[in-house]
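All protein chains of the complex are present and in place, except for one that has been dropped.
Chain naming follows the written order as A and B, and within any one chain the residues start at number 1.
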Amino acid sequence: MADLKKQIIEQLNLKDVKPEDIGDDQPLFVEGLGLDSIDALELIVLLQQEYKIKLANAEEGQSVFRSVRTMAQYITEHQPKTV
Amino acid sequence: MNFPVFIAGTGVISAIGNNVQQHLHALENGTAGMDNMTYLDSVHKHRLPVAEVKMSNEELAGLAGLPAYISRTALLSSIAAKEALEQSGINDIRQWRTGFISANTVGGMDKTENFFIDFLKDSRKGRLRNVVHHECGAATEITADHLGIKHYVSTISTACSSSANAIFLGARLIKQDILDVVVAGGTDALTKFTLNGFNTLMILDQQYCQPFDENRRGLNLGEGAGYIVMVSEKIALSLKQGPVCTLSGYCNANDAYHQTASSPDGTGSFLAMKGALEKSGLQPGDIDYINLHGTGTQNNDIAEGTAIKLLFKDRYPKMSSTKSFTGHTLGASGGIEAVFSVLSIQHGLVYPNLRFETPMKELPFTPETVFSKGQPINHVLSNSFGFGGNCSSLLFSKT
Partner (left out) sequence: MYIQAAAGISPQRSFEAILMQPECYTGNRLTCCEPDYAQLIDPRMIRRMSRIIKMGVAAAKECLQKAGWEMPDAIITGTAYGCLADTELFLSKMVENKEELLTPTAFIQSTHNTVGAQIALLLKCHNYNNTFVHRGFSFESALLDAVTLIKEEEISTALVGGVDEITPVSHAILSRFGLYRKDDTGSAALLDVPGKGTMAGEGALFFALSDHPSGNDYAKLDNVYTFYKPADIAEVKDHIVSFLQRNELQAQDIDLVISGENGDVSNDAVYTALKIGVWNTVPAVSFKQLCGEYPTAAGFALWLAVHILHTGKVPGLTPATRPRRVLIYNHYQHIHHSIYLLTAC
């Protein structure tokens, strides 16, 4: 999850945020880290780029990107198996 | 100084036709302009339908009387602006203080994006004639020079409300007695830049769009240009054919909510429509038809719909999104839809909102689904909303 936090910070240019500032279960959107719909789209590309996971639509992102933990879980469940 | 502003001519080119007559025909027959991508060369060719003007740059250049290497944005602009001016019956524009106010969102990007392929490999490469018209203002000047308009030229770019704002400004310059004649509207060609940009927002429909439908999936991009000719009363009286209608109201307001998304209650849309009504001195009940912004995205249609619900209460005028025909033509949409609004008053037309099936559960009204003519249409409201919360409404009234 530490790697994922680093990737999120980089992708979203969260300059003043350190990986340890983001709690595993802290909400990423609105009241938590304060992310918005544009960030959700950025995270969709992050999943695709780093983990080869393609989300079907932006709405699916709402549940996947609830927190770093839900995101990590989703990645584990959906990552294409390497042969 | 507050002189009335008359509309004396219209010109339009889009995926459903190259001139006003062809548009009337397509609108009556319910012929949509979306299709597989033919002229734009993109990897999304087979996945994303678009509403292209069905002509190559060479063919457009022939029609416009301009060289084929210039930006498609400028070619489209010149064709529609010329039609508008010809239709107005004004013989010699040099006799009057004439202005050309055009809008677009990406200027000569259709050429720049090709230039960039070579330029990125080597910064000394890429043909300069492909970037010389990159700026938004360059497209405007090509058309202004082509039409011989010199007195006042300007370009507005406020994303998808750009050309509504161009018309708005033109009307004000006539009211202020700064200009006698204004050709105003907008143009945009399809580009890979905008296609990929909207694709990253995940708001492009892979099928043909369904504005104001409960099951809407997004928008289809389109291209084209639309202009109206506005004149002062003095000019209007001198024309053989009387003016079609007046621009009786206009307003621009900002949603100030988010860079791209509309606020859930459509604050900006509400303020723009309300402001246009106030400017004209009309009541919501006076409006006969609304040409919706109606892009087909989840976000726009609920925001716009909610604002209409709030403003019109229980007396909803007929309404439809003609983007179901033309696709979303971005910087051209306000101009193209202004032309449709004028034609609506001129011929008593109400256009269908193609492919509408299921009412949106949040809204107590539904858009029109059939074409009708000979309707008593006196007042038409046309909405254009864009990125940056930029919301504009224009109000056209029968003379």
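As a convention for this text, a contact is a pair of C-beta atoms (placed from the backbone, for glycine too) under 8 Å apart; a residue touches a chain by one contact, two chains touch by 3 or more.
Note that this is a predicted model, so its numbers are computed, not measured.
A.B. asks: Give the labels of the shown chains that the missing chain contacts, considering the complete complex.
C.D. replies: When the full complex is considered, the omitted chain touches A, B.
A.B. asks: Can you work out which residue in B:21, B:38, B:56 or B:176 touches the chain that's missing from view?
C.D. replies: B:176
A.B. asks: Going by the contact rule already stated, which one of B:57, B:267 or B:322 would touch the omitted chain in the full complex?
C.D. replies: Going through B:57, B:267 or B:322 one by one, B:267 is the residue touching the chain not shown.
A.B. asks: So that we can see where the missing chain sits, which residues of chain B does it touch?
C.D. replies: Residues 1-2, 42-44, 105, 107, 112-113, 116-117, 119-120, 123-124, 128, 131-132, 135-138, 140-141, 144-145, 150-159, 165, 169, 172-173, 175-176, 178, 192-193, 196-197, 199-201, 252-260, 267-268, 271, 386-390 of chain B touch the chain absent from view.
A.B. asks: Quickly run down the residues of chain A that touch the omitted chain.
C.D. replies: 11-16, 34, 38, 41-42, 45, 48-49
One rule holds for everything that comes next: only the chains that are shown with their structure count from here on.
A.B. asks: Using the touch definition from the top, list the residues of chain A that touch chain B in their complex.
C.D. replies: Interface residues on chain A, with respect to chain B: 36-38, 41, 44-45, 57-58.
A.B. asks: Okay, in this complex, where on chain B does chain A touch?
C.D. replies: My answer: residues 200-202, 258-261.
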